[in-house]
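Every protein chain of the complex appears in place save one, which is left out.
For subunit A:
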């Protein structure tokens, strides 16, 4: 009778256990065990082929104490600017304002507006102007910043920025359709962000 009672007690606990969040799952295995066994049974002499999973590095698990460094991957469509670089802090230009990311930051997805990304490592700060993009901050202190176009600030030509700002301000006042107004507004936003990046 007592044995049945313990069985009854155990069941509600299992039912109450919710599905784990994706951030709490352990890192995925690098090879499929059942596939490997089946392969070895049929073709024991040849090495099994590598599957895409085995080429990917598993995501490092969330450590129990806050790590001392943030690992940043900063990628562009044509190049990877920073690949798993360990830094102290990055400041990303999110649409909600400049967001500072330190190790141990809560997992966040942020859309970026045209602005300056600064990477702080020890005493040095590297700044890039980003045209737009996204920043994914994971719970294990990895940050992925993706942008379409990113340039170091010294490659920006101030006179072209001023010219562009004047041109788009003028376009905004002469715009008729919604779409033209939106394009002119985008032009003004980007050029004023470039301007403040150069002067700030």
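Heads up, the rule we're going with is that a residue touches a chain if its C-beta (ideal position, glycine included) is under 8 Å from a C-beta of that chain, and two chains touch if they have at least 3 such contacts; residues count from 1.
Everything below uses one rule, namely that contacts and distances are computed from a predicted model.
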(request) Among "glycerophosphodiester phosphodiesterase", "DNA-directed RNA polymerase III subunit RPC6", "Glucosidase 2 subunit beta" or "ATP synthase subunit epsilon, mitochondrial", go ahead and choose the protein name stored in UniProt for the chain not displayed. (result) "ATP synthase subunit epsilon, mitochondrial"
(request) Can you work out which residue in A:74, A:129 or A:142 touches the chain that's missing from view? (result) A:129
(request) Provide the residue numbers of subunit A that touch the chain removed from this figure. (result) 78, 95, 114, 129, 131-133, 148-149, 151, 155-157, 160-161, 164, 178-179, 181-183, 185-187, 190-191, 194
